[in-house]
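For this view, one protein chain was removed and the others were kept in their places.
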Amino acid sequence: MNCFRNTRTCLSVAALATVVGAPLAAQTTVDVAIIGEADTFDPMVSTKDVVSIVTQHFVETLYTFDDSWAVVPLLAADMPQISEDGLTYTIPLREGVTFHDGSTMDSADVVGSIERWLELATRGRSIADKVESVEATGEHEVTISLSAPYAPLLSLLAFSNSAAAVYPEEILAETIENVVGTGPYKIAEHAPDQYLQLTRFEDYTQPTGAAERQQTPDEIRFVPVPDPNTRVEGLLSGQFDFADSLPAESFARVESSDVAEPLVLEPFGWPLFAINHKQGLLTDKTLRQAVQAALPHDDMLFAAFGDDTFFQVDGAQYPEGWTWQTDAGTDLYNQNDLEKASALLEEAGYDGTPLRILTSRQYEFHYKMAEVAQMALEAAGFDVDMTVVDWATLSQQRDDPTMWDIYITHSPFLPEPSLTSTFFSTSREGWANPEKEELLTAFTTETDPEARKEIFADIQQIVLDDVGFIKIGNFNSLQGKSTALSGVEAAPWPQFWNASVAE
Amino acid sequence: MTRYLIKRLVGLVVVIFLVLTIAFIIVRLAPGDPAALMLGPDATTEDVAELRTRLGLDRPIYVQYLTFVANAAQGDLGDSLFFNAPVLEVLAARAEPTIFLALFSLIFALVIAAPIGIYAAYRHGSATDQGAISTAMLAASVPSFLTGLIFQRYLATELGWFPASGYGGPDASFLERMGHLILPSIVLGITNSALILRFTRASMLDILGEDYVRTARAKGMTERRVVLRHALKNAGIPIITVVGLTFALLVSGAVVTERVFNLPGLGNLVVNAVLRRDYPIIQGTLIVVAALYVLVNLLTDLLYLVVDKRVKL
């Protein structure tokens, strides 16, 4: 008998051959196919989803999000004491938290880590000018002082993407070679592009706010599998217990399989056409409105995701069920009105300068939406110059405002709108609009949730009125898990500490 | 002979230097910024600029080149931008699947294709000949990634005869790892056996048309003996040539095959490196593969000397 498949399957075949139903080796391993290699294990310096998925198992933050996206304490002992004026956050820390190197976490580690975050992390830097000081006000207490109230602070501290991760003070440096965290799992072995092996951290102490990390599997293995079809084959052949980001087209096949089942994350996120406000054609508002009028959102989504169980034609920034959901301004969404677009082009005195759309096939749906958009925009009278590059080139070219007018990207629905950088004039898109800036400042300094909701409705209205960027719709993401796996939910950043595999 | 060897060894160094230079130029001309990639989609322009400085990507290109050559001469191919590890270390970790994939598929191809090729030439024009040639051509006419995907889907996922992808986990034994290579080797071997079959057959035909073979025939030697004695002996050069050629084909065939089966070999490493703009890895792989290739080449030429006395070097 050839034990070609992974060890567990092999063992189970061997077991069946001897005594049916005999108990198996106690060792449990969860094999997870992810879309690529996590090029760093320091989630502070990366905003990639794959880094978040992997590192959340061994690196922790002061706060985290629960199932309903509420902020709950993780390394913190409790929610912070926030002063009346909203300027001072006093954060109690859990006692007896052990790092993987055996040392114990204290306020000095947290202060050092947050200072590094403010200095190096993309999201940390975005608020560094609002932070007056980060101080240890006790062995297990940290105080953050702000120069102005900043409502999204806790969400930023809780986010696993460009995360405010807590490291031991001793390892803090510009580049951290060997990441040491406090998470329920620790890195055992890393073979680049092959696997990342995590083993249970025996000295882990459970959080008081966030859900329990049961540490069920002995081992979690993340295997980078860049090709979507290979992830499907691997899942269906029993090689993986979980596979992230499967093509919508594989849904039927995964569903009909007897070893695996689909997990639909609904809705997962929103594709968007990011607009260059710094230079070029679309600095003209009338032309932006022409693009907005011309786009056939329903066709774009249909071509991109194939099956309407995988997308919703929805112009609101947040889907039904989210606090931030509002219909403000959505009458301007999915107009699909070529005549209006042509009229706007004429009004703007469009001279035939090509509209440059930059996209990549890293995400096939980006490219498909661009193809359909191109056809509609050309029908409206635009001369479209579409450039399809690899993701590496795209990430470089989009930083150069001379290279593009529109680039295509997507984002998961983030619990706090201000985590979306495109709203801000400091982003690479550079959308500056005095009225919007005012609203944003009000939004980030306001602490009353109801008031913030109302301000957000005005922000959404202005995004559509001024065409700050174009949200295409909502889409679901498809993940797959083996039928034997339980304790894992479909999530943008799936977690495996409660996973168990039935034999 | 010794002088010739020395000359060739000097040539080897020259070739590697040429390859090194060409590789440096090619990868540096490519657009795409490794710093932006490393930081992820939400990084700001300033973050990217800062990382570029830290990685030395902002220095003038000739400085980067000179540093690179000087270090390479000392066996230091730099550090991978993505793995934070020396290039040679990363390459060494990836060599195993590629080497065995190439070896297995070459053996597969030679064992299947060479005898058929010789036999087809011997029965030149017969139905067997036509059949062999047509089958080989058919096999070589399907894009290899398609063969791979179809085999993967039916033989691995559906039937479960082979692992669908990967190279086993951290605890995979050597045999288990080799098990992961069987299906990829067959896929790669199919494409290459077609080439070897055609080439062997063509070379045999060439030789069967030579004067000395005709003389042997005229002398009343049986056709079988002609083939075994004279023709086979002189088929050495073309077969050596094709093995030499196939080496390069195998390495590039490995790029696609490793991609389909998600094997952590050099081919997959290089494609990822190109997509990630991991310059030191691209350069390092090119240099190592080039060195291997030039060595094989040198051996091929030396074998010419041994096999065919007509070649004066």
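Chains: A and B, in written order; residue numbering restarts at 1 for each.
Keep this in mind: a contact is a pair of C-beta atoms (placed from the backbone, for glycine too) under 8 Å apart; a residue touches a chain by one contact, two chains touch by 3 or more.
We adopt the following convention: contacts and distances are computed from a predicted model.
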{"item": "\"Putative D,D-dipeptide transport system permease protein DdpC\", \"Thioredoxin 1\", \"Septum site-determining protein MinD\" or \"NADH-quinone oxidoreductase subunit K\" - which is the UniProt name of the missing chain", "value": "\"Putative D,D-dipeptide transport system permease protein DdpC\""}
{"item": "Among B:Ala49, B:Ala95, B:Ile133 or B:Leu302, the residue in touch with the chain that has been omitted", "value": "B:Ile133"}
{"item": "Which residue of A:Asn229, A:Thr283 or A:Thr426 touches the chain not shown here", "value": "A:Asn229"}
{"item": "Touching the absent chain when the full complex is considered, from B:Leu5, B:Leu18 or B:Ile107", "value": "B:Leu18"}
{"item": "Absent-chain interface as seen on subunit A, which is shown", "value": "228-229, 247, 249-250, 252-253, 299, 302-303, 306, 361, 364, 367-368, 371-372, 375, 386, 388, 390, 393"}
{"item": "Residue numbers in subunit B that touch the chain omitted from display", "value": "7, 11, 14-15, 18-19, 22-23, 26-27, 29-32, 124-125, 130, 133-134, 137-138, 140-146, 149, 153, 198, 202, 205-206, 208-209, 237, 241, 245, 248-249, 251-252, 254-256, 259, 267, 270-271, 274-275, 282, 285-286, 289-290, 293-294, 297, 308, 310-312"}
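Methods note: only the chains that are shown with their structure count from here on.
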{"item": "Centroid distance [mean C-alpha coordinates] between subunit B and subunit A, Å", "value": "39"}
{"item": "Parts of subunit A lying in touch with subunit B, wherever the complex brings them together", "value": "2-7, 29, 31, 37, 39-40, 45-48, 51, 122-123, 125-126, 161-162, 174-175, 177, 188-189, 191-195, 197, 221, 223, 225-227, 229-230, 233-234, 236-239, 389-393, 395-397, 399, 409, 421, 426-428"}
{"item": "Residues on subunit B engaged by subunit A in the complex (per definition of touch)", "value": "31-34, 36-48, 54, 82-85, 90, 93-94, 149, 152-153, 156-157, 160-172, 176, 179-180, 259-262, 264, 268-269, 272, 275-277"}
